[in-house]
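Quick one: the structure is below, and I'll ask about it shortly.
A single protein chain has been omitted from the complex, and every remaining protein chain is retained in its original position.
Showing chain A:
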Amino acid sequence: QINKTENKKEPVVINADKLEYYNKEKVAVYSGNVDVKKGNFNLKADTVKIYLDEKGDVSRIYAVGNVYFQQENKWGKSKEAEYYKDKNLIILKNNAEVHQGKNVVEGDEIYYYIDEEKAVATSKGSRVRSVLFPKEKEEK
């Protein structure tokens, strides 16, 4: 169990079939089976764009195509996702779902706060859908 402060210090490790780096825009585009890891947080997608700040730090990540993320017993998926390092926040967009055990939250957009492990779902067209199962009482 990696704790939150350790998680923040962890490097961002990325594996992919191809990297294209645009120095003028300071953008690195990873494509093909992209796998991003940061501590206990893992994100997979077809394409991932890494935006670097002037110090060379990762400031924002944009993922598109078969986006899937996992953090310990929670996982989620969507068509697109954006990750903001300063807030340690991932926004799942376009058929977004977040699951924890049997519980599930669905919506057009889901804001998942990694440190607080909290999900906030919003919807424009259809309604937000949540299925939450009460914890089974332990038999006496």
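Just a few scattered comments:
Here, contacts are C-beta pairs under 8 Å (C-beta built on N, C-alpha and C of every residue); 3 or more make two chains touch, one makes a residue touch a chain; residues count from 1.
Just so we're on the same page, contacts and distances are computed from a predicted model.
A chain of the complex is left out here; the name its UniProt entry carries, from "Carbon-phosphorus lyase complex subunit PhnI", "Peptide/nickel transport system permease protein", "ATP synthase subunit b" or "LPS export ABC transporter periplasmic protein LptC", is "LPS export ABC transporter periplasmic protein LptC".
Residues of chain A that touch the chain left out of view are 9, 11-24, 28, 30, 50, 52, 55-58.
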